[in-house]
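Only one protein chain is missing; all other protein chains are in place.
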Amino acid sequence: MSDSTAIAHDAHAAPDHGHGEAHPTYLRHHFENVEQQADAAGFAMWIFLLTEVMFFGGLFTAYLIYRNWYYPAFVAASHQLSVVWGTTNTAVLIFSSFTMAMGVWCAETRRRKGLVLSLCLTFLLGLVFLGIKTIEYSEKIEKHHVPGFHYNLSSFLDPDNDAAAKAASDKALPLDMARHTEVYFSLYFAMTGMHALHMIIGIAILGYMIFRARAGAYTSGHVTFVENFGLYWHFVDIIWIYLFALLYLISRHQ
Amino acid sequence: MTDQKEMESASHHVVSPKIYVIILFALILGTAATVWASFLELGPWNPVIALAIATGKAMLVVLYFMHVKYSSKLTKLTVFAGIFTFLTLIGMTLADYFSRAWGQW
Partner (left out) sequence: MSATIVSLPDQSTARIPKVNFITKENGLLSWLLTGDHKRIAILYLISLSFFFFIGGALAGLIRLELLTPQTDLMATDTYNKVFTMHGVIMIFFFLVPSVPATLGNFLIPLMIGAKDLALPKINLLSWYLYIAGGILAIYTMASGGVDTGWTFTTPLSTHYVNTNVLTTGLAAFIAGFSSIFTGLNFIVTIHKMRCPGMTWFRMPLFVWAHYAASILMVLATPVVAIAIVLIALERTIGIGVFDPTKGGDPLLFQHLFWFYSHPAVYIMILPGMGVISETISTFSRKRVFGYTAVAFSSVAIAVFGFFVWAHHMFIMGISNYAVLVFSLLTMLVAVPSAIKIFNWTFTLYKGSITFETPMLYTFGFMGLFTIGGLTGVFLGTAGTDIHLTETYFIVAHFHFVMVGGMLMAFLAGIHFWWPKITGRMYPEKISQLAAVITFIGFNFTFFPQFILGTLGMPRRYASYPPEFQILNVFSTAGATILGVGYLLPVLYLTWSLKYGAIAGNNPWQATGLEWQIQSPPLTENFTVTPIMDHEAYDYEWLENQKAKEVASVG
């Protein structure tokens, strides 16, 4: 690995160093030097991620409270989700995180083609994730598991007539508890929806980045934007890792 | 490794792809493990294990993909501050909910 870094430096870094250290065009006027600017931007991104942590924090708090209150309802409702789709999506997102990390590496070692490829792969994997999410959502819509006026309890009152519930050999819930599955689905849609919103924003930014990367914008030493976007993308991945464990895998053995 | 460190400035450590590949496999393995564990009957340990594996995976992402392992103390402190406030929100709120069940004095 040290070889590859060295090669990259030979190939691209050397000609750039001449004016790169003095006053690169991307250095904003109010910073002393490039390092301060990159430091500040990276730190700002981390602070922004803190706000994101707290934003999702409210949802996680709500989830934990209601899961404790209505555990049987949460178990039965989580059986309505497909573990296969969930696991696939987790793997997709982990792969996209990997390709994003590779993209950052390519930018740092100034490999333009590698960067474009990594970003394109991340973009595609992001779309795959959203595609699978759409399939899952449409299943919920068909079964009237979307909270609100049309919410339908039959999967939980009469599990023998419901494929997913039968597969998990669920027992019928009393009406009172069955009604609380709606709270589960409220949280399911709020949390995954908020996560999907972050994915959509991320994919939009990725599209923009691919264009810029093709023009070589991030492979001439100014990698802050790619790095910061990488942080954002990994953060969205981490949220999903928790959502997967909390929403899909409450208790598959019962 | 040491050569490479000298080449990069202190604030900017380039992690090699080899590590990324290892982390990728660890994460996939973790995902498989957590799915497998959820099908076991472990009583109260089910959620504990699910959350432990998820936290392990999240830590790998934070430390390696997000480069926190190689970052400044300030970044580490920032991450810690986020976790701390997050746990405060959850912990103090849940403390109310759990102690409600204890009833009046």
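A and B are the chain letters, set down in written order, and residue numbers restart from 1 in every chain.
The criterion applied here is as follows: a contact is a pair of C-beta atoms (placed from the backbone, for glycine too) under 8 Å apart; a residue touches a chain by one contact, two chains touch by 3 or more.
Computed from a prediction, not measured in an experiment: that's the story for all the values here.
Residue in contact with the omitted chain (choice from A:27, A:91, A:132 or A:190): A:190. Across the entire complex, the residue among A:40, A:83 or A:121 in touch with the chain not shown is A:40. Touching the omitted chain from chain B are residues 74, 81-82, 85, 88-89, 92-93, 95-100, 102, 104-105.
Chain A meets the missing chain through residues 28-30, 32, 36, 39-41, 43-44, 47-48, 50-59, 61-62, 65-66, 69-70, 146-149, 179-180, 182-183, 186-187, 189-190, 194.
The rule is simple: only the chains that are shown with their structure count from here on.
Between chain A and chain B the centroid-to-centroid distance comes to 15 Å (mean Cα coordinates, whole Å).
Those residues of chain B that touch chain A in the shared complex are 1, 3-4, 7, 9, 11-12, 14-18, 20-21, 23-24, 27-28, 31, 34-35, 37-41, 46-47, 50-51, 53-54, 57-58, 61-62, 64-66, 74-75, 78-79, 81-83, 85-86, 89-90, 93-94, 97-98.
Chain A meets chain B in the complex at residues 1-2, 4-6, 9, 35, 38-39, 42-43, 46-47, 49-50, 53-54, 57-58, 60-61, 64-65, 68, 83, 87, 90-91, 94-95, 97-98, 100-102, 105, 108-109, 230-231, 234-235, 237-238, 241-242, 244-246, 249-253.
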